[in-house]
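What follows is one structure encoded as structure tokens, with my remarks underneath.
Here the complex is missing a single protein chain, while all its other protein chains stay put.
Moving on to subunit A:
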Amino acid sequence: MSVDYLLQIIGPILEGAKNTILLFLIAIVLSIPLGFGITLLANSSIKLLSWLAHTFIYITRGTPLLLQLLFFCFGLPMLPIIGDYLVFDRFVAAGLAFILNYAAYFAEIFRGGLLSIDKGQHEAAQVLGLSKWQTMTKVIVPQMIRVALPSLANESITLVKDTALLYAVAVPELLHFAQTAVNRDFTITPFVLAGIIYLLMTLVLTLLFKGLERRFKFE
């Protein structure tokens, strides 16, 4: 494992890591609020909205992410009539699949968080004259976040690793570059390097969530 060789492959591998990180950031930033929105719909008193949200969660969690990726990248353009309008850049299509998939998981996490909050909290807010919105933003959501944080951390780390699925739809990312180098140079060094980069990313996330958990502790 020579230093020269490392220097030679680090450039392309970091190039791949850039796509991995970009997908991760886009997916996490958009799927968390979307997931929370879906939770609110699932809890809606309007039956149709609640049904739609639950159905979405069921379908998304009940089928493999890989299948969803293939569907968004290759399946959408084949749909009759509307297919022609659904030809996206491969990265965009994959990003959409990730956002929707993770939104469903986050929605379930938030739903669990909401259910864990004592009904006395809602009652106290009500008798103090807080509006529904104030109750949500000032009383319920801060407590829900605390409950949800450990699961959010878990899912985020899974997301880092799931970005490797981009490999299957031929969007160049970290694993893709490592694999190319392994095949070309007959050495496993690129795999080790890729593994280290994944570990670094999950380390950063772990530390970040530890910090957040400390901030949201009420004891």
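Note that contacts are C-beta pairs under 8 Å (C-beta built on N, C-alpha and C of every residue); 3 or more make two chains touch, one makes a residue touch a chain; residues count from 1.
Criterion: contacts and distances are computed from a predicted model.
J.: Between "Phosphate ABC transporter, ATPase subunit", "Methylmalonyl-CoA mutase, C-terminal domain", "Electron transfer flavoprotein subunit beta" or "Putative branched-chain amino acid transport ATP-binding protein LivG", which matches the UniProt record of the unshown chain?
T.: Result for the unshown chain: "Putative branched-chain amino acid transport ATP-binding protein LivG".
J.: Among A:D4, A:D84 or A:E219, which residue is in touch with the absent chain?
T.: In the complete complex, the chain left out is touched by residue A:E219.
J.: To test your reading of the contact rule: which positions on subunit A touch the chain that is missing from view?
T.: 118, 120-121, 123-124, 126-131, 134, 138-139, 142-143, 146, 216, 218-219
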